[in-house]
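Notes to accompany the following structure.
A single protein chain has been omitted; all remaining protein chains appear in their positions.
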Amino acid sequence: MLRHAIWPALVLALTACSGETPTPETPTGDQAAADEPKDRGFGNEPTVDELGGAQDTLVIAYQSDADNLTSVVYQAAADGMIIDNINYSSVNPEFDCELTYGPELFDSWEWNEDQTEVTVNLRKGVNWSDGTEVTSADIDFTYDLIADPVVASPRMAYVENMVEGTPEVIDSHTLVFKFKHAYDRTTMEAHISFTPMPHHLLKDADRATLRGHEFGTNPIITGPWKVADWKRNERIVLEPNEAFTGADKDKARIQRVIIKVLPEYATRLVELENGQVDLAQAIQVEDADRLAAEHPEIKLYRRGWRSQDYVAWNQLDFEDYKAKKELHVGEEDWKWEDVDRHPIFGDTATRVALSKAIDVDKLMNDLLTSKVTGEVYAKRSVSTITPALCNVHNNDIEPIAFDPTAAKADLAAAGWTDTDGDGVLDKDGEKLAFTMMTNSGNPRRAKGAIIMQAQLKDIGVEMEIEAIEANTFFERLRKKDYEAALSGWSAGLFVDMTDIWHSGDKYEFNFTSYYNPDVDALIEQAISEPDPAKNAELWKQAQAKIYEDQPYTFLYWMDEIVGVHERFKDAKVDVLSAFRDLRSWWVPAEEVKYKR
Amino acid sequence: MSQPILELRDLRTWFRMEDGIAKAVDGVNYAIPSGQTLSVVGESGSGKSVTALSVMGLIPCPPGIEAGGEILFEGQDLRKANEAQRRAVRGNQIAMIFQEPMTSLNPVYRVGDQIGEALRLHKGMTGKEAHEYSIHMLDKVGIPKPSQRVDEYPHQMSGGMRQRVMIAMALSCDPRLLIADEPTTALDVTIQAQILELMNTLQEDFGTSILFITHDLGVVAEVSDHVAVMYAGKVVEHADVVTLYDAPQHPYTIGLFKSLPDIESRSAKLEVIPGVVPSPLEFPSGCRFRNRCAFANERCAAEEPVLRSVGEGHTVACHAVEEGRL
Amino acid sequence: MKQAGLVLPGLGHLLKGDVINGLGLMLYVGLLVWAAVAGFGRLPELLFPPADQGGFQLHPWVALVSWIGIAALCWHTAFRFWKPAPFDPEVDKNSQWRELKKQFRRNRTGVFGLHFVNVLIFLALLTPFIAPHHPDVIDVGPSLSAPQWGHLMGTDEFGRDLFSRVMYGARISLSIGFIAVAISATLGTLVGSIAGFFGGKVDSGLMWVTDLLLSLPRLVLLLAIVGFFRSAGAQSIFLIVVILGLTGWMGVSRIVRSQILSLKEQDFVQACRALGLPNWRIIVVHLVPNALAPVIVHASLAIGSTILVEAALSFLGLGVPPPTATWGAIVNDGREYMRSGAWITVFPGLMIVAAVMSFNLLGDGLRDALDPKLRGRH
Partner (left out) sequence: MFAYTLRKVLLAIPLVLGVITLIFVLVELSPGDATDRFFTPETPPEVRQLIEAKWGLDKPAHERYVITMKNLLTGDFGRSIFQERPVFEIVMEALPNTIQLALMSIIIMQLVGVTLGSIQAVRQYGWADSGISIASLFFYSMPSFWLALMLQLILTLKYPILPSSGMVDAVMYDYMTPGEQILDRMKHLILPGVALSIARAAGIARYMRSSLLEVIRQDYIRTARAKGLPEWKVIVKHGMRNALLPIITILGLQLPFLFSGSVLVETIFAWPGMGRLIVSAIFTQDTPVIIGCFFVFTLLVVAGNLIADLLYSVVDPRIRYS
């Protein structure tokens, strides 16, 4: 099942690398504040030895089972979480307004002057769980696999900008990555720090069937955890890896982690309340209120600005687009200049007017606000960059205010008036009527669509809603086979707007066929600008330009509410993930629930 | 005469039906002297089988109603007995064999087990003893290779054979009274004779009293000491077998005899009693036979005749007989 | 006393001791009153909605015609109870149906079921009057509020009125049940009569297919079909109905086949053959009508099971696509809110039970009427 927000490319990219992220958690409500845990602060957790060995069991409720633990080919969300925990990561991501990387398996790395080459030094003495040391050969092997079309790795984009033959192995613990050109440094560092695969074990494996290799279910690993038991569709048990050779502070402090596969939200919630599970994600606002009131033992965390909803307006006429695409088959960079515009959404003024007619505050109030505390679990969105990336997010953009009168005037100026008196605006005999599609199985979007439908009706716009099964929905977005769509993105933590906003038909996430030469230019400049400050300025400009054009009606960024039993201290639930980094979690001796 | 083994006094068994109460047995009186055989004769629906089932206590209630009367078995009134007491008698002191040997045995159990069941229940035998005794009983009833037959299923046996099994089953607990409800009706004539023969022999061996129910007067002569003729839920004539055959009194009995194909009879033509047995839901007033009776008069319509003695051990319930109008 | 029914249909029956039919009729009248009270005040706006609210709608008109029709039916029944129709030999020509009718009337549970089915159908027809709100309109009440006056079944997470949704759901679920069963009964009759009439290889071939489909778990087969064709737009109400119809005919074909097998040995068929009538004519005119009664019995039971299967499909998200409210889909919606709004799951489920139960009662009654020997069997 798909998650609410769909952006596989970025979700996957995010979970492929790994590490520790000391973002302060934001406990929800008075309860959590009053019950401030006796954390010693991140990085100062008691060591395993101080605790007298790993303690207790953490039970995580997860919606779906993992599938394949081979890092170069995995696709399921659960896979990424587990891979992150059972492997010592190449670099340690930290998130504070922006994503940065600290050393971990990579002891250090140095960029050359023009940021096209990086020399990486591996930490010595880190072993695979079978006792073999991790060396440059493993890293080299991993990138060889990613680049090999036979493997069909979903991560092929990682090597897209690397020079052929990269990385070069200097010695057993030194490598050099070479790039065709420089781009955003964090992204480049993400691209070099892919979770390594064991060369000695897999060098002779058949690459065409790598997904089917036993490694996918029973991997050799480098991290503090190992997979101790895996019953499909039931549970996965992680236990401390006794052969772990990383830093002492990174040793597992919890005796067992059980990932319990519970496809039903209601079941996950109930088991969290009953104490049968200790962690559940994506808690609904109403349930969060009740948990706060009735279950002081459950601490609620907010993962800020993790995903957003928006309305996409397709600027091209689908039929004509389809025909022209046939003509341009094989041309990578054909532009949409000669494609017929959509009669409604092809016009910028009309899109802006529609945005004025949608009351985003009401949406947030109805959909994402606690009825008890009045707390809003959302924030207005003005771009596809998450506000969490506070250095790059353009905070100066003033969100379009809800103003149906102005909207109506704007539409009249654009030629849309109700000439036949049927309550629906029209122009040249065409009604201002369209279908907005959204994916089925998402109550929030379903309700949002209905609210917007009513608001648009007030200014004489007739909108029909079509709920489509999620896979088909995404497919149609990519094919641009729609008029308007209520959809969403997960926050990408690498700043790169190319996929969504650059014109050119190869960018498959540019669902709206947005085409603005100025924005194209800004994006091209930005991605090859290594200087962070200048880079950020360019991105901000691009965001402002895009917002003026309103290719989307940007709605809101949402918090994800995660409930964790309060006995777990230093539980890192942050924008990166709810439990991607379990090694810091610990339980004080007096609060241990499951004793062996 | 010593105490009869079974005596019925004014026995009434009714049934609650959708459209009223069917008085299937409505004031039956007769007695079976110990060690002798009483035949109850009557058309279908005359209540003779219901009487037998009442004695066994096998009338399901509802829809049956035990409407009154006494069933004195060795002086003890079974009608007043509770279910446990009745059960102790049933199959042990009073046993019964039925009309349909083909369906009266449970198809899924071996015949030996079915015979042994009662033995284990009433005689407290172990399974092995019961099995042995079953073989013995099968032998008694003239089944060849009993030790082999005992392990067969009913469907592997013929009708006559099954009736022998039924008899073996009934006699296995050495009952004081055996009720045989038309045991030979469903069998063909040669087998019929064999079964009757067997019953006579066994009665001598076991000293059992027999209540023999039949609609076949020809059979009655072969087995009975006494005969009771039933009509519409009542006994209309009661006599010892010789008397009854020599001098039947009740018009109905006479009618029955006349409808009998008798090789000794000079008349070649069979006479049939006109009309049908009245519905037990609505018996005619007075004498229940009057609608079919050539001798009926106003008194027959107004007053119900009761059994009156017309000779030693011979009673008849008929106004015409009493008045000598016959 | 019987003419009391003219004042209030059912009263005549009731006074004469016919409690079931009396109460049934009075229930219908109750529905009519309810619809009138709840809906007639809104009649002008329902029938002639202003253009800005979507303009002309068929549903309220259907409801109005139904209202008049149901009223006519009630008073007609009451009238006929008072003055029975004169015996018309033409009407009662087919003794099979007359006997069925007579036997059915005696069967109290069956009649009970019939009334229940009627109530459901009438409810569905009158829904635009009875339902206080449009099923998809949000914020007609606070979200997730418990059942209360004004929201008889509470509201869902969007503040939609659950009672209205369930009522409109009845229309969809019942229509799907009826149409799908009509398809499968027709198909099954076709297959069964061909198999039974022609016998031989045709028979064994068709029966092999029947057995094959019967040995498959129906829901799983349906899931596979809908799943496969989902991306090709299979998830429309039309396709769901067709697919349900195409996978439900096996029982009917078996019944019809055995009926035809016994019928075709009868003299009148032999006579038809001797007359040289074409086969299709013998089948259509002489055999099928005589084999129809058990098909109808089976169909009334099949409607129940079809409603169940459709609900299961919707529950798995592969039924009629949202926002159309079918009962199964509402139950599915409610799953996320089991803790905060259990009524969302409870009420549509109860409606499914009630509907299926009514059809089962009706079917059982019809079967008993058709063949008293089968009493209590199924």
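Note that the chains take the letters A, B and C in the order they are written out, and that residue 1 is the start of every chain.
Here is the rule we go by: contacts are C-beta pairs under 8 Å (C-beta built on N, C-alpha and C of every residue); 3 or more make two chains touch, one makes a residue touch a chain.
Since the model is a prediction, treat every value here as computed from it, not as a measurement.
Contacts of the undrawn chain with the visible chains, over the full complex, involve A, B, C.
Interface note: of A:144, A:250 or A:271, the residue touching the hidden chain in the full complex is A:271.
When the omitted chain is restored, the residue from A:59, A:86, A:99 or A:312 that touches it is A:59.
Which of A:110, A:130, A:234 or A:531 touches the hidden chain is settled by the complete complex: it is A:234.
One of C:77, C:127, C:253 or C:360 touches the chain omitted from the figure, and that residue is C:360.
When the whole complex is considered, the residue among C:19, C:214, C:271 or C:284 that touches the unshown chain is C:214.
Residue-level contact of chain B with the missing chain is found at 56, 58, 83, 87-92, 95-96, 98, 100, 103-109, 114, 117-118, 121-122, 153, 155, 166, 169-170. By the touch definition given at the top, chain C reaches the unshown chain through residues 208-209, 211-212, 214-220, 223-225, 227-229, 231-232, 304, 308, 311-312, 315-316, 328, 331, 335, 338-339, 342, 345-346, 349, 352-353, 356-357, 360-361, 375-378. Remark: the residues of chain A touching the chain excluded from display are 1, 57, 59, 67-68, 75, 149-150, 152, 156, 208-209, 211-212, 216-217, 231-235, 256, 258, 260-264, 266-267, 270-271, 274, 276, 471, 506, 508, 594, 596.
As a working rule, only the chains that are shown with their structure count from here on.
Chain contact topology: the protein chains form a pattern that is neither a line, a ring, a star nor a complete graph. Ranked by how close its mean Cα position lies to the mean of all protein Cα atoms, the top chain is C.
With centres taken as mean Cα positions, chain B sits 92 Å from chain A. Each chain gets a centre from the mean of its Cα atoms; for chain B and chain C, those two points are 56 Å apart. Each chain gets a centre from the mean of its Cα atoms; for chain A and chain C, those two points are 48 Å apart.
Of all the residues in chain A, the ones that touch chain C in their complex are 264-266, 269-270, 273, 284, 286-287, 290, 366, 421-424, 440-441, 443, 446-447, 450-451, 454, 457, 460, 465, 467-469, 471-472, 475.
Contact residues on chain C toward chain A in their complex (touch as defined above): 50-53, 55, 136-139, 143-144, 157-158, 230-231, 235, 317, 321-323, 333, 335-340.
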